[in-house]
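These notes concern the structure reproduced below.
Yeah, one chain of the complex is gone here, protein chain that is, but the others are all in their spots.
Let's turn to subunit A:
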Amino acid sequence: MTRTMWDSSVGKKTVMAVSGLIMLAYLVVHMLGNLKIFFGSDEFNDYAHWLRTLGEPFLHYEWALWIIRVVLVAAVVAHATSAYQLSRRDIRARPTKYVHKKPRASYATRTMRWGGIILGLFIVWHILDLTTGTVHPDGFQTGHPYQNVIDTFSTWYGNVIYIVAMLALGLHVRHGFWSAAQTLGVGSRARDRALKVTANVLALVLTVGFVSVPVAVMTGVVS
């Protein structure tokens, strides 16, 4: 009998829920930090530098950042692995489609898998663009995140990739947050409305918050 967390479909969903909530919590902080760009280059660059000194003197320079990175990578790997394995199980469980097809479930629900893949690819591009600078347009400057952000959002493809990914994020969070609550057993009839509203608000605030940066660069509010 399958009894461990990882052997059970319900257990894998639990792993997805917890890792998803870790990433969601990070994204809320990340989005709020991004808004510092509206206060000018000095404040934004200082904030970026402060992230590296976070936890000092107890922690060494950049240690807090590396701890966060390790936790996030673990969360992404756990989330993606369980999603892949659960999806394989789901597809195996329903090999024959119905001849008479009907539109099913909400858009957010139907796009969870593709949305997740888009977000995974986006994370790779995003790190290569603004953390390592590997694919950055126009010469990446370490220690000058303000200028780097402006460079990225001065290209059409930078804006397109970013905005598409943030829309996918909104849809993903909309169904994902509520689903995580059900998986962790905290949903109930009385709480259902509150959970759905929270999921929608989180999705909307994250998407609008993140998208405001490229929009500001495109319109010249931030330059």
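Operating definition for what follows: a residue touches a chain if its C-beta (ideal position, glycine included) is under 8 Å from a C-beta of that chain, and two chains touch if they have at least 3 such contacts; residues count from 1.
Heads up, the rule we're going with is that contacts and distances are computed from a predicted model.
Undergrad: One chain is missing here; what is its name in UniProt, given the choices "ABC transporter permease", "Succinate dehydrogenase/fumarate reductase iron-sulfur subunit", "Peptide/nickel transport system ATP-binding protein" or "Threonine/Serine exporter ThrE domain-containing protein"?
TA: The UniProt record for the chain left out of view names it "Succinate dehydrogenase/fumarate reductase iron-sulfur subunit".
Undergrad: Given that one chain is not shown, which residue among A:N34, A:T53 or A:T109 touches it?
TA: The single option touching the absent chain is A:T109.
Undergrad: Per the definition of touch given earlier, which of A:L86, A:I117 or A:V205 contacts the omitted chain?
TA: Within the whole complex, the residue contacting the unshown chain is A:L86.
Undergrad: I need the residue numbers on subunit A that touch the omitted chain, in ascending order.
TA: Those residues of subunit A that touch the unshown chain are 1-3, 5, 7-14, 86, 89-102, 104-105, 109-110, 112, 175, 178-179, 181-189, 192.
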